[in-house]
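One protein chain is absent from this view; the other protein chains keep their places.
Chains: A, B and C, in written order; residue numbering restarts at 1 for each.
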Amino acid sequence: MSGPRLSLIDMARRVARDIPSGAYVNLGIGMPTLVGEVVSPDKEIVYHSENGILGMGPAPAPGEGDPELINAGKQPVTLLPGGSYFHHTDSFMMMRGGHIDVTVLGGFQVSAAGDLANWATDEVGHPPAVGGAMDLAVGAKRVLVFMTHTTKAGTPKILPLCTYPLTAAGVVDRIFTELAVIDVVPGGLVVRELVAGLSREELQARTGARLAFADEVVELVPGAV
Amino acid sequence: MSGPRLSLIDMARRVARDIPSGAYVNLGIGMPTLVGEVVSPDKEIVYHSENGILGMGPAPAPGEGDPELINAGKQPVTLLPGGSYFHHTDSFMMMRGGHIDVTVLGGFQVSAAGDLANWATDEVGHPPAVGGAMDLAVGAKRVLVFMTHTTKAGTPKILPLCTYPLTAAGVVDRIFTELAVIDVVPGGLVVRELVAGLSREELQARTGARLAFADEVVELVPGAV
Amino acid sequence: MIDKRVGSLPEAVAGIGDGATVLVGGFGNSGIPVELVHALLDEGARDLTLVTNNAGSGETDVAALIREHRVRKIICSYPRSSGSIWFEERYRAGELELELVPQGTLSERMRAAGAGLGGFFTPAGADSLLAEGKEVRMINGRRHVFEEPLHGDVALIKARKADRWGNLVYSTAARNFGPTMATAATVTVVQVREFVELGDLDPECIVTPGIFVDRVVEVAGS
Partner (left out) sequence: MIDKRVGSLPEAVAGIGDGATVLVGGFGNSGIPVELVHALLDEGARDLTLVTNNAGSGETDVAALIREHRVRKIICSYPRSSGSIWFEERYRAGELELELVPQGTLSERMRAAGAGLGGFFTPAGADSLLAEGKEVRMINGRRHVFEEPLHGDVALIKARKADRWGNLVYSTAARNFGPTMATAATVTVVQVREFVELGDLDPECIVTPGIFVDRVVEVAGS
């Protein structure tokens, strides 16, 4: 896809700005993990991992660390002072019970009503896998979706209705793509921020669902997010 | 009530014989607590208290001990090596989830089908209280009831059907009174042991439900239980 | 910087409004957040629903709230105790509504609220009067009663130590309802014997992670 767009790191930086200091945050595996690397060091964030960690720190130096201390993406991590370990059932109490302030999830599709599809496609014969996505999607106080605006083939991922199997209905609060920041509000989608150089019409053309625009749409400048 | 009968301490000793070494045991408040004092020291028993203790030890010396380390009857206790503390919800998982091998409960009434009434009478205006009785009654692997055979007024407490509000239906395995040891089996009640000097007819006369007798009824000798 | 420590008891209970549902930890005299409950008394909120295992004894804490007509309803497993005179007085006078709940169900209902569950079926009480008006279902040949989550606006609990993140460890059997209540309330307020530095609590031994805690106040000697 040609034309103006944010880089992956710009996107991650933009998501990171939405995470307030003091928040309990769960970052989904894949792209969302990047967000943790660009959050301002001025903020004190407590990262949660579904496998029973609160206060997760960065990866250990190569060859160091505990091989069983991994995050949800199965990568080695560390624990910050103040961190704690607990079992899976308690961990999912935190997720499903509304105790996680913000989660950043990847998405295959998001609907105009905030439905999220991020666990299965319509691919046939591929064994399915769900993990903790459904618990997080229904339980986190604020669900941010961090995804590309379209598929590699250019098919819109923001749609009137999801065509892939749902993860959860009506849960997404905000969508971050390389083109825009879009809020899910009662009645549909509102564009809050738009990448510099892209017209509203061009954004709408790459979006399956009808978009409204905020009174003041903020410009997202690549390289200066 | 005159005639042959076991003393309270004999009754407790008889119940204690039914507690196997290695068992996880919850003793109800009141009379059942006595059982813990007469269990053979050769047995290693792990006592559970609903307020989050496993491996409960005897009362501390007067003036010693932790004022917040109490049992379900609100009396000060100690913790044995190997004991542990946990929260109430975990404690009731143990009780309701079938992890307690034996519980000894007091009873107001027991029916021929093993229904237990031990939390409320038909007294009017008295505020009710239930505590952990219902969870224990439904959850323990073996429910032993330790009670007097009749009320102080001589009214039978072992009945065709309970007249007091039920704690739980069909849960009692064995009843221990000052007169007899009675099993609840499919079809009704079977007397296994009878106090020396009491006839079967006399026992039946003090019992509301119909009794059967085991092929060999063991004699319970007061002072030699 | 995350810092859940507050400097005084009034600050700890500030904002508890009339009509609030307040979860109060403790079992008998073990683990009762006595100073927090007295602060709530001073704060003045009325028409409260208390969720607590016992209904107070003597003239302190929960008994004092009841005596001072602050409590409209109590959700409780064992209201009677040797000194529960104010509970009995107000209950008999018809001034205090009682919802009696089996102790395990009381704890489990709060856990369900904290865990984001919509309710559960339990065999406890399913054969009893306490199941009246509730859905009863046969599951694996046994009667079970449907119980709903029980959420609090505020939880008042007592722990032994806390750090600035609100991580908690408890002391012996005083733990009782604390960890569950902490998960089940919008605002969880904790009195601790001692503040410690972040990192001083063993991460393998933290019982209540700070995510469940909003305010902690130090009450020396408690």
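Just so it is clear, a residue touches a chain if its C-beta (ideal position, glycine included) is under 8 Å from a C-beta of that chain, and two chains touch if they have at least 3 such contacts.
The structure displayed is predicted, hence computed values, not measured ones.
From the list B:30, B:67, B:98 or B:197, pick the residue that touches the absent chain.
Of the candidates B:30, B:67, B:98 or B:197, B:98 is in touch with the missing chain.
Which of these touches the unseen chain: A:24, A:85, A:108 or A:176?
The missing chain is touched by A:85.
Mind listing the chain B residues that contact the chain we can't see here?
On the side of chain B, residues 21-22, 24, 44, 46, 48, 54-55, 79, 81-86, 92-100, 138-139 touch the unshown chain.
Can you list, in ascending order, the chain C residues touching the missing chain?
Chain C touches the missing chain through residues 108, 112, 115-123, 137, 139-140, 142, 144, 169-172, 202-205, 207.
So which bits of chain A touch the chain we can't see?
49-53, 66-70, 74, 79, 85-89, 91-92, 95-96, 115, 119-120, 125, 127-135, 138-139, 165-169
Going forward, only the chains that are shown with their structure count from here on.
Chain with the smallest distance from its CA centroid to the overall CA centroid?
C
What chain lies farthest away from chain A once each centre is taken as the mean of the Cα atoms?
B
Taking contacts as defined above, which has more of them, A-C or B-C?
B-C
Express in whole angstrom the distance between the two chain centres, defined as the mean CA positions of chain A and chain B.
Between these chains, centre-to-centre, one finds 56 Å.
Report the inter-chain centroid distance for chain A and chain C in whole angstrom, where each centroid is the mean of the CA atoms.
That pair's centroid distance is 35 Å.
Taking the mean of the CA coordinates per chain, how far is chain B from chain C in Å?
30
Which residues belonging to chain C are in contact with no fewer than two other chains?
Residue numbers touching two or more other chains: 111.
If you look at chain A, which of its residues touch at least two other chains?
Correct list: empty.
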